[in-house]
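Below you will find the structure I want to go over with you.
Missing here is one protein chain; the remaining ones are kept as they sit in the complex.
Right after this comes chain A.
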């Protein structure tokens, strides 16, 4: 027994006791506050040894005096049956003569259990092994015993007698006081029953239950009705009101060492198995539904305090929520807090909440820097939506709103550009607004339509201009080049290069110049660059020669010559290309797709071009690379590309907006999901105006699909529609059109069919259609039938209503309907309006 280490928290908040061969008192220290010696128990706590008492006999059981608020008083039960009250050093108990006091039975035998009464704190109970002529449960009074001892030094006091006893020739294995009854104790006895001993009358037959589970009897600290005990590998939970049958039996895979109710949480039982480093927690749920008897459920949970060795004991902290201390066979201690399972939720508006401990919640909202650091697409989407992204009439302005995402901005610019090209007739023969390069080229695998012609360098003297370069021409190719932004017109092209140079894209400008066979221009551009390295490249370029055996060529085509700039790489790859094999240019992934495609359109034959564009399109789609829009345009491939982009980024906003702005009505069916998802997003963010604007834009793409009228007004007398009539009026047609012409403000207070008056405003009691006395300026509202304050509105529930301005005024002060005898609380029907968040 002495080899086994035990641990117990004391009633003093930060002190605990370990015992094995000796008793040690420890003080818990916070590591941050200058903790040096002692043992570390967790990342933040350690323990310092305060005192230690070697035990003279083999201690068998121990209990801490429940009212130890400063000094610790222990009752230790020994194998010889003695219970010795022990302290660590001098204490306040010394004056009462309590320390070193010994309580012992007449016949020495092992003491199995000792327990202080939690209410009547001077009482202590001991549970002993069997003796045929003595009781095994002995109740002592510590103070009365001691006073006897001091007052008269007689023999009686030398052997203080128990004030009560129970259980003749029975063995007591474990004992537990009830929390709210100072006279009642539960005892596990003689390997056959648990008895509830009432010390008010020990002669009366005790309530008992037949069971082998007599070990570790403990009373639920929150509920005196529940007891737990164990035997071998089974835990039993008892309800003392129905003691015959156990309430729950938990069968364990291994035999048990210890069970203990958690003092800070209801119905939570901790259990430790032999040869295990885990603590099992059982949350025992009982609920009575309409007095039905039904099986309580047990939530099983396992926690790993993190000990490398097997645990020998654990102890719950009395007051700290779910804190427990474990001790392992090698004496190492771990201070562990069982976290309450945290539940959490993430709201659409970036609020996040989680539970912390049992009774508090923590929440963070979108202003938290955490979300800024996350840089998540959802947050970007909301910011963009607020800025009117996608709603700008000029397509390129939408691009300006996403300038933090180059590829996205590029798409909008290209959409703008391609639309312009189609509109001004540069790109002909296409039905779509944003044709892709493949659309424009109309290539198919078999036909060759482009004419090849050989050309020479435009601005080089003939001496180093030996060879010719094959280019391909067709008007479709011209269109494609336009889409790529390669202007055909020399003057424009040179201006374009200047612009690039201004933007510090010298290498790209030079490469484009070379691809357009303007080597001298390229050299000029590189020469003007502020970058020294590019100046050097200009020199290298100047040495260009077509001679296949020249040193220049041999050197430049050497694969070991690496250049970090992709455009320079492409440029030299082009200059050193043999037999019109431009793979090194075409597969240079770091140069923009536009340039690669334009290059291909200039130098590749029809069949090769077709093949190249096809493979490039496939690649772009699989990468979800938005640059691929240039190739696909607004066709089905474009949808696939956007889908892939969406799959990768989650940016449904851009895909929805691009699809609505750029794709034909016939493809909108495919993108319905995106549109719905996006409008739903805007709705959850309460960006209703943005949503409405988006809907308007969306509807504009489908002019044939007019939204249906949402509300119909009919006369309450004849039942005929008034709204249809008003509708006609608005257009200046219909039977009563003459009424609309005479007055700029409509006045119609009677049904046009039966001439009965229309309903009244509940506030001013005027019929709807009658203008109220308040006149507005008229100019701003000239196009409307009635200005908003005179609109008719009504409660959705009681269907009373009136002029909106009157109704608004009324509900500023009331929540009930203004109509006499109507008790409808109209105001509270719609929570969004009633519960303003801003």
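Here, contacts are C-beta pairs under 8 Å (C-beta built on N, C-alpha and C of every residue); 3 or more make two chains touch, one makes a residue touch a chain; residues count from 1.
Just so it is clear, contacts and distances are computed from a predicted model.
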Complex member absent from the view - protein name from UniProt, among "tRNA (guanine-N(7)-)-methyltransferase", "Cyclin-like domain-containing protein", "Cell cycle checkpoint protein RAD1" or "Nucleoporin seh1 isoform X1": "Nucleoporin seh1 isoform X1"
Residue among A:208, A:368 or A:533 touching the omitted chain: A:368
Among A:246, A:378, A:418 or A:432, residue touching the chain not depicted: A:378
Which of A:8, A:681, A:766 or A:807 contacts the chain that the document leaves out: A:681
Full-complex contact with the absent chain, from A:223, A:276, A:355 or A:535: A:355
Candidate in contact with the missing chain, chosen from A:133, A:203, A:308 or A:343: A:343
Residue, one of A:95, A:203, A:431 or A:710, that touches the chain absent here: A:710
Chain A, residues in touch with the chain not shown (by the definition above): 265-266, 285, 287-289, 297, 300-304, 337, 339-365, 368-370, 373-374, 376-378, 381, 624, 643, 646-648, 650, 652, 655-656, 671-674, 676-681, 683-686, 691, 695, 707-708, 710-714, 716, 719, 759, 794, 796-797, 799-801, 813-816, 825, 827-828, 831-832, 835, 837-838
